[in-house]
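Complex shown without one protein chain; remaining protein chains in place.
Chain lettering (A and B) follows the sequence in which the chains are written, and residue indices restart at 1 in each chain.
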Amino acid sequence: MIAAIHFRASGRLRRIAALIRKETYQVFRDPSSIAVGIVMPMMLLVLFSYGLSFDVKSVPVAIVLEDSSADARGAASGFELSEYFAAVPVKTMAEAQRLLLGKTVDAIVRIPPDFARRVELGDAEIQILVHGTDANTARISLAYAQGAIGVWMAREAAQGRIIAGAPIGIESRMWFNDANESSYFLVPGLIVLVMTLIGALLTALVVAREWERGTFEALFVTPVRPGEILLGKTVPYFVLGLVGLALSVAGAKLLFQVPLRGSLTILTIVSMLYLVVALGIGLLISSLTKSQFIASQLTMVVTFLPAMMLSGFMFDIRSMPLVIQGITHIFPARYFVSLLQTLFLAGDVWAVILPNAAVLAGMGALLMSLAVRATRKKIG
Amino acid sequence: MIAPTPTSPVSVRDIYKAFRRKTGETVKALDGVSFEAKAATLTALVGPDGAGKTTLLRLISGLMASDAGELEVVGVKVAADPQAVQDRIGYMPQKFGLYEDLSVQENLDLYTDLHGISAEDRKAIYPRLMEMTQLGRFRERLAGKLSGGMKQKLGLACTLVRSPELLLLDEPTVGVDPLSRRELWEIVLKLVREEGLTVVVSTAYLDEAERCDHAVVMHAGKVLAQGSPEDVTAEAKGRTFILAVPDGMPARSLQARLFQQHGVIDAVPEAGQVRVVLASAGDTASLAPNGAKDAPRPVPPRFEDGFMVLFHAVAGQAHRNAMTLDRPQSVDPNAIAVEVHDLVRTFGDFTAVDHVSFKVRKGEIYGLLGPNGAGKSTTFRMLCGLLPASNGTLRVAGADLRTSRAEARQKLGYVAQQFSLYGQLSVDENLDFFASAYGLRGRRKADRVAWAKRQFELDQFSRLPSGQLPGGFKQRLAMAAALLHEPEILFLDEATSGADPMARREFWGRITSLSEQGVTVIVTTHFMEEAEYCDRIVILDAGRNLAEGTPAEIRSHAAATGGEEPTMEDAFIAIVEKSRNGPAAQTAGNAA
Partner (left out) sequence: MLDSLLRIFALIRKELLAILKDPKSRASLIVPPIMQCLVFGYAATYDLDNVPYAVLDHDRSAASRALVAELDGSGVFTRVATLRRTGEIADYIDAKRALLVLTIDRGFERGLYAGTVPKVQVIADGRNSNTAGTALGYINAIAVAFGNEWRERQGLAGPAVQVTVRAWYNPNLETRWNMIPSMIGMITMMMTMMLTAMSVAREREEGTFDQLLVTPFRPTEIMIGKALPAMMVGVMQSTLILLVAQLWFQIPFAGTYPMLYMGLVLFVTASVGIGLFISSIAANMQQAMIGSFVLVMPFMLLSGLTAPVGNMPAALQYFTLINPLRYAISITHQVYLEGAGIAQLLPELLALVAIAAVTLPFAAWMFRHRLA
């Protein structure tokens, strides 16, 4: 009896191993799997490391100095010294407006003719004109503009000349990302995208292809169990996903020195959890649709786009309306992004890790069991 | 714990299974089917397309559940525990799903592992399988690069890695050349006779059914008859005759005329003569006025004859399929339609087509025959302009399709091996598209589409998505689409592969009448008896031209056996084997 059980178990392991081997050969023989697993992470890493930056820095502004007094030049110098602006001195307002329209500059700073006189009177004005089509850059520039003028006032104050104004000084510190580097949050986002594509899209395509090409029919009439087929499909893409992860992490550390403040072990564990969830979605979708075309469309809408837009990678969930915030809870990417950002930049914060990892684990278990249920050895 | 193999490994009692089509109608795939397969016997399921053979095999293998009835396989009720059945049987589906990006060896390894064969057993099995299937030389080749017949053999090998208690084969020889077919059957028969394996096989090749122990003749989900093959053959007793053909008349013309004849159930050309099956025994009077040279000579019936008699009883008279072109084409018997000279095609260091030359006259039916991987499809694709030639010249309707302008393609029609019209589009939409593609418009287009639908009896299916057509009608639609523009030359690539006997006769009826009206027809086929319909044939193997000539000339390559005229199949095998064993023998069975 024990021997029989042992024999059965070893039979199962051999079947699973055989399916994994088969799938692995296929992965290596189709260039597209390699493209997603290795080429894409590398390409995105290079893009990010090569300086694709979401930061608002060196915003080109036209400085229209209509007053030639020392005060006016002083105020303008605040912009010239700021790393957030690239000042372009311009003679006339008309010319500045032309530059703004042509998007050569993103904002105009106008210091009017009677600036110095009115500073003495206490009601001077600096006009800032921004191009509103890129609202975000415009708004951030505005805040920096206040700061630039503050710099000038502080310098004057240091020389003993109090210019009333800027009555409150904001001293800000950005924790976890002092240098305000956008690559710090791009890397976690990159990992999410790569994992989603490998886990969900690739798996959905390869399973749907087996249905379309009829390769399952012969496979079904063997001692192989549905669960084993699923496992055979899962493991290679799981490994490919981990390779993508390793590449992304190593690249992030080596190419642009993104810190990994949490532990690598926990990072690996939560990434595995997310991979399981993504694989579960891919398996489920392909078992239900059995068509590559529909499966790919559905996977894109259900996993990839939410991972990009609703996960907190590009756009902070906290800035979304409540209804949309509610919707983000359905998508696993949200939890994973939260985990990644914390692990990379903050460290092992258990208050973040535990609940998010628990949700991912729950989703993974649910999706996998649904996938097993949806995969039945039946034709038609 | 494992149930012992009962005396009847398959016991099917009163099984029903219905499907719902997307259009809403219900199709009864199996309508009260019962049969038993005894241990260590070979049972054949025979019947036309849509008879329910595949559904039945899928039910037996536990891949589908029946609506009603009892089904016991290897002593297990399939519906209750399909896995227990699947652990013990072998099943080879119609389209065996080999992994095309895995090598032969890797495919085999996968299945040995799935069946839990130990390393020692493997050492014993592999040489046997390799010897059986002759795949030894191709172990490292990707399955996708194998020819059709090799793929089938590899599929069978994958199914046989473990000796199952029951083997289910769904049309295992579709698309397989006669040589490979013979080899495949030898393998199966040996397993039944020597190792006591129980086999259930479905087939559309009726000569194969002759070798089985038990035949189940199916039609439209019902069993028409079952018993030994002799029982089925006996149905045609005293009704089969051979008619000699007058000089100068192609056998197919007499055959076509006889087939139309009332009182004649079946007529096929055979060895330059015509074989007929009569509706009632001894009623030779109806054969008299057809210009046959001598009096009909009675011959013993075959399984196929018995099958046709059974089938005639339920389905009535087979379709009369002469067709009429709107504009018959003038035939200048000396005009050349297709000319191939010294054609070569290489893939890397492999030569698929090796200096092949032939000419096809206008209005001829010309056949390209050869084993799987002989280079037929490659030659065909070059003729149609789908593949450039590495060397040599070819002219089709006076132009090289590869380099000529699109107008040259206007002169040819092409029916691919697999159904390759747009499955989501309806019959009407497909016809409309191809008519426009060939530059038809307005009134003329409407006339031609109406003509095609009338000739091919497609009116009833006008709005059905073509992917859901019954198999035979897909074939008709493909031909209809290829004939809309009244081409001078029609290319048919294994057009009858997988078609049932009725569909094949119907098909050849059409081809014969097309040729009579001046259309040049070039076909590839695996059915040797179909070569009898051709004016001339060329036999290719390993990319080389082995023999060319009329069917009679080709037949003369084989010695007569026992006073009987050798069949085309005998001749074919003789020619190919002679060339393979000869001094210039080359690696055969290479990629198509």
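A few points about this structure:
Criterion: a contact is a pair of C-beta atoms (placed from the backbone, for glycine too) under 8 Å apart; a residue touches a chain by one contact, two chains touch by 3 or more.
Since the structure is predicted, the reported quantities are computational estimates derived from the model, not experimental observations.
Among the residues A:Ala17, A:Val39 or A:Leu264, only A:Val39 touches the chain that is left out of the figure.
Considering A:Thr215, A:Thr234, A:Ser287 or A:Thr342, the position touching the chain not shown turns out to be A:Thr342 (whole complex).
Among A:Ile63, A:Ala87 or A:Met153, the one in contact with the hidden chain is A:Met153.
Considering the full assembly, A:Val206 is the residue among A:Ala62, A:Ala76, A:Leu99 or A:Val206 that touches the omitted chain. Of the candidate positions A:Leu13, A:Ala94 or A:Ala143, contact with the hidden chain is made by A:Ala143. Residue-level contact of subunit A with the missing chain is found at 30-33, 35-36, 39-40, 43-44, 47, 50-60, 75, 100-101, 103, 106, 119, 122-140, 142-147, 149, 153-154, 157, 162-178, 180-182, 184-185, 193, 197, 201-202, 205-206, 209, 292-294, 296-297, 301, 304-305, 309-310, 312, 314-316, 318-325, 327-328, 338, 341-342, 344-347, 349, 351-352. In the full complex, subunit B makes contact with the omitted chain through residues 384-386, 388, 406-407, 409-410, 412, 414, 416, 418-425, 429, 432-434, 436-439, 441, 491.
Just so it is clear, only the chains that are shown with their structure count from here on.
Touching subunit B in their complex are the following residues of subunit A: 11, 14-15, 17-19, 21-22, 25-26, 29-30, 210, 213-225, 377-380. Residues 19, 58, 61-65, 82-83, 86-87, 89-93, 95-99, 101-102, 106, 109-111, 113-116, 155, 158-159, 168 of subunit B are the ones touching subunit A in the complex.
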